[in-house]
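What you see is the complex with one protein chain gone and the rest in place.
So that you can tell them apart, the chains are marked A and B in the order they are listed, and the count of residues begins at 1 in each.
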């Protein structure tokens, strides 16, 4: 074989592969339309590629799915979980679960960028965790895990010079993810400074958007996991009547059956997998935890600002902490109350009035599935807020955003009653 | 301003290939266009260190001038005389920039030295090696341009593999014949795609998908002692380290091949090693061989020649520990890098003892497939444990910071 023939045999396949890839990524074809079954699986999958993607979310939310933003509690899929209730009782909505352990406000804000059209004038549920509001704010590694370039590109494509965008760009630049792509990092620096993007930047964004959206269409319905079977299994365990007395009875029974190996009211499997063995060292361990001052408050403002921009009608849920657990670990009760007050002030002062405050219910039996996550009767309490919210037509929300919530003053404000009243 | 991190993403290879095609056409037809090679290398090096990394770029320029003066100056001196103290001085001065970069964060946590730039240690190895070979009289000439072309050889500038001047020069001063060059292109294509799998699939899977999850689990629920998530961190991080670095090295070797230079390989199935010595002949080979040739062997030579220790075993044990400790310090002046070096030093001593014992009792110690499998298993786990130390995660777990 002569050298030139051998050379072509080597580089021929590479060139062919390259051309096929270009066609696949740059052609204007839309590859995916997801089946209803894929939507069902994706809605409860909690899979990172669904969260980071766009196609499946857009399609599902255009239909009867309603976004349920949250974090780790969404994975507590016992039969009283909102997804199970909606399916069993053929409600007019289905939750699309967005969030998992480690998704905090900043992550949620960026994830909303791909679905802003679908959120416009629609409803949404948002579960807040006080545990997000740690002094150092969102963890860079967790943020990186859920970071999606597609979302950032979507966001940059419709950027305007607002306080919200400047703050969001600055926060993203504080994360390693913000520097993962140099072109984007450079655009973020412009946005943070309130400078406009160049035409070349816009071209870069359009090319990236085309490639990333094809990647998303081609790959995001892989490995959607087995959560749907948990939902389908849960449906069978629910009573036929959705009266709250019937639901509460089922919740109590299930809670009782599943919390037999410990005195903290924690689900058996959680206790034996994660706590047994070091329960002793955890005593008093959380006495120093403090959620009152955190950059998370301003990240949360991004979420509120986004909701205001899309006129989304949102039900906020403030979950409690397992009271026995909190006592055991020495968590400061007053600190938690003040944290919740600070969050509630941020909500109500800006016109977010649909707030389901469950923070005082952590002592109720079988309310929590484990340490900080809602379960059985807690989910029933959530449903008491969610069901009417979804069923009734709500008055068009009137939000008025106060950019002072982006300030360090607010992040670091000690939320005493006095300070909260004085903050304007 | 565009900034391109070397081998940071698949697009980088497209840019690189576009730049290299003229050079490749030349090589295919039997010419090496040195001016073009230098120009395209400089462009890509510029793109690594421009924009927000300009400080590193300035540090790189300063470093290159400094090393050029040291190596060139020492050669000029060495032609006339051979005083050992002058050699020690030149050696020390050539590693001064690296010492600054490594020691600054240890003295002043959170700070990095202004002299630092990506790849400084690899460049230091290249020029220090040259000074030592000049002292030995093996390198007899200093070519101002060739030195720069070697020091700044673009494919390997930021993370190796560490080539040697004489080997590199041999390749650089000739052009592989056409049949050989086509064979090199074939290998290069294979290495690039293997590297894609290593770095962009497997390293991503372990490093980005698995490690953070396992670390979070460990920090939240694992306590500070033994826990299963911690074991998971150990294995996942070890896999990440290998696939990330081996992938990177494959890219560097492949791009060198396209440029007609056979940069040595850096990894050779390290997790199949039968013992720790075997491991260091397979893991980050260009680094461990550099240490073997320039630290270990020289130290042994000096100790034996001056009869510092009576027993050969003592000599080799001391040299092992010293060699690995230096390697640990080179990674960074933190307790876990130093502990990593010490662990490997002690590991090599024990390993050597066992090999001697085995040789002596050859008849009574069984040797079969099963014992070999056990040896590989044991080596693999020892190595993974040492990588857990190396990762610094234990520091995070115990002291809350890296």
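Simple rule for what comes next: contacts are C-beta pairs under 8 Å (C-beta built on N, C-alpha and C of every residue); 3 or more make two chains touch, one makes a residue touch a chain.
Following the convention adopted for this analysis, contacts and distances are computed from a predicted model.
Per the UniProt record, the chain missing from the shown structure is "D-alanyl carrier protein", taken from the list "Predicted Zn-dependent peptidase", "Cytochrome bo(3) ubiquinol oxidase subunit 3", "D-alanyl carrier protein" or "Carbohydrate ABC transporter membrane protein 2 (CUT1 family)". Displayed chains that the missing chain touches over the full complex: B (touch as defined at the top). Here one chain is not drawn; of B:5, B:50, B:133 or B:262, the residue touching it is B:133. Set against the missing chain, the residues B:80, B:305, B:361 or B:401 yield one that touches it, B:305. Contact between chain B and the absent chain runs through residues 132-133, 136-138, 277, 292-293, 296-298, 300-301, 304-305, 312, 315-316, 319, 355, 359.
One rule holds in what follows: only the chains that are shown with their structure count from here on.
Residue ranges of chain A in contact with chain B, taken from their complex: 3, 6-7, 10-11, 14, 101-102, 141-142, 144-145, 182-183, 185-186, 274-275, 277-278, 281. Within the complex formed with chain A, the residues of chain B that make contact are 1-5, 28, 51-52, 178-179, 182, 185-186, 189, 208-209, 212-213, 215-216, 220-221, 223.
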